[in-house]
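I have a structure I would like to understand better, so I am pasting it below and will then ask my questions one at a time.
The complex appears here minus one protein chain, its other protein chains still in place.
Chain nomenclature is as follows: A and B, assigned in order of appearance, with residue numbering initiated at 1 for each chain independently.
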Amino acid sequence: MTVAAIKEYTGRARDAVENFHGNQLLFIGWEDHLMFCAPFAFPFPPTMRFGDIVEKVLPGAYGYHPDWARIDWSKVAWIKSGVPWVPSFKHSLAENGLGHKDAIRFRTPGLAGIGGACS
Amino acid sequence: MDMQVPKKKLSLKERYTLMTRDLAWDTSYQPKEKVYPYAGYEGIKIHDWDKWEDPFRLTMDAYWKYQSEKERKLYAIIDAYSQSNGHLGVTDARYLNAIKLFLTGVTPLEYMAHRGFAHVGRQFPGAGARVACMMQAIDEMRHAQTQIHSLSNYNKYYNGFHDFPHMYDRVWYLSVPKSFFEDAMTAGPFEFVVSIGFSFEYVLTNLLFVPFVSGAAYNGDMGTMTFGFSAQSDEARHMTLGLECIKFILEQDPANLPIVQRWIDKWTWRGVRLLSIVAAMMDYMLPKRVMSWKEAWEIYFEENGGALFKDLARYGIRMPDCAAQIAKEKDHLSHQVWATFYNYGAATDFHTWLPDAEEMDWLAQKYPDTFDKYYRPRFEFWREQADKGNRFYNKTLPMLCQTCQIPTVFTEPDDPTKICYRETTYKGDKYHFCSDHCQHIFENEPEKYVQAWLPVNQIYQGNCFDDGVDPGAPGFDPLAAVLEHCRMVHGRDNLDFEGSEDQRNFEEWRGMSKRNA
Partner (left out) sequence: MSKVFIALQTNDDTRPIIESILSDNPHAVANESPAMVKIDAEGRMTIRRASIEALIGRDFDLQELHTNLISLSGHIDESDDEFSLYWND
């Protein structure tokens, strides 16, 4: 049973990718930096270069944090759907295998947030 | 001497039987299944509706009598409170932000409960259950009305009270209570009554109406105290209905047990997530505090709910499976939720602030294992930055849980330094959750939850701007357009309490109330 109903019933997925005017959603979280209360949601075209997200979008979202400027991007560990994953900065989201509503996170070794409290 | 002959009076039990069940009738020209079309599809088997017992045995005539007394009392107090400018007697104007949250997040739920109980009061084949649901439907309407009347007094003086029904349908965090009740109302009649009557009313509403309303009294808010306790006096009856309903269903057929247990598991968790807002209200929004959220939780959930589940064990009911995670979260919940409101304080219809030094010491004392270690550094950093004119406003929209619709702010049950990520794929699309429990609820009825109206995703689809607004226009500011759509005035209704118009007005008016201007 996929829903309790008096007759055959199918829901309409409200967040189908067609509803985003050519964009797809990407969720991005920065591990150990809970000052940003939750991972972020972004609408990006699938053709967007992954590196552009890190270089042009994320600074606006995370730049307030004193750790942001200290990130050594060569050491950053990425996680996709809970498992280690390596993105290619010069390729697009689609070429990186990122689909609609994928969730990725990055861990920045040596940086443990405000006062080392993962804030 | 005249002898006084006492009139022969019916006993309470006889009166109840005559005035409820005996007023019902059996259908003759239509089959019962057609008259009560929703009574069977959830799988609950009822063999004898006459076994239903209303423990309060309240008949309609007595109901009107006591409810009208409560109303007279309530409105006398509300009138006196507003005539004497009682609003200037509250601890400070900051306090009123908790009441704004109440009006936008709780009052509409009372109205939803009215609609829900009116609906199931029509759908149950048993007369006893129908009468009890009908009374509750009237009660819930009364709660919505008395809350709106009481709080309209604040709307004359303070910002943020001006358009709560409009906001309820649009403001991001209000999709949490809204979707909670829509989930219940679109379930069948038995699930509705287990969700709202039992899991919410019996297990959880005490946490809102008892310690929080006592806290309102402590902060001089006679309006909220009066409607709060007046509403809760009905809740006592509703809780009893919820408990009776569970016992009745379980006694009717052993096959009902697994269905009821699944609903209790689901709705306890849904309710706990909903009440996380109340956790923040109690620990962060009351200037004078009666008890911490954690203490209230221990009294009303652990002690009281524990007694309840122990009692229900003889029917085979066990404690909801989320209880273990809830026990771990009680030390974190209010801090994580208040930090979230502080993050998005530019998009709230109430003001936000940082706890001051004395408040942080109180939090550290009430939460000795967690506050100083995990949360104080965050608040102190924000304070430092705010003092330098660099107040933190998070301007990027968060990922939301598909089920509870709260931003995925909650941490792993066993690691408060890591956000809890959970996801599943259904019909080729990914769905994200704040917890195992929200994920299980989705997986049990995916066709229901794929339809969730998640505010963040709706904003990105372009559905949260006023008609005629062009998101493609040069210089388009999406946040400003969303606020406008919610009828919030930037700089007046949102941002910091410190420096707000509410704060200035209150100080000025309180000054005038103490001496001749």
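Quick note on the criterion: contacts are C-beta pairs under 8 Å (C-beta built on N, C-alpha and C of every residue); 3 or more make two chains touch, one makes a residue touch a chain.
Worth saying up front: this structure is predicted, and the values here are computed from it rather than measured.
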| item | value |
| --- | --- |
| Chains shown that the absent chain touches, full complex | B |
| Identified contact with the non-displayed chain, of B:Lys156, B:Arg314, B:Lys388 or B:Arg515 | B:Arg314 |
| Of B:Thr17, B:Ser152, B:Thr186 or B:Asn304, the residue in touch with the unshown chain | B:Asn304 |
| Identified contact with the non-displayed chain, of B:Thr146, B:Thr240, B:Ser276 or B:Gln458 | B:Thr240 |
| Footprint left on subunit B by the chain that the document does not show | 11-13, 55-58, 62, 66, 69-70, 73, 206, 209-211, 213-215, 217-218, 225, 229, 232-233, 235-237, 239-240, 243, 290, 303-304, 306-308, 310-311, 313-314 |
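In this text, only the chains that are shown with their structure count from here on.
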| item | value |
| --- | --- |
| Whole-Å gap between the CA centroids of subunit A and subunit B | 31 |
| Sites on subunit A touched by subunit B in the complex | 1-6, 9-16, 19-21, 23, 25, 27, 29, 31-32, 34-43, 60-61, 64, 81-82, 99-103, 105, 113-115, 117-119 |
| Touching residues (chain side subunit B, partner subunit A) in the complex | 37-38, 41-42, 187-188, 191, 336, 339-340, 343-344, 373-375, 377-378, 381-382, 390, 392, 394-400, 407-409, 411, 417-419, 421, 423, 427, 429-432, 445-454, 456-457, 460-462 |
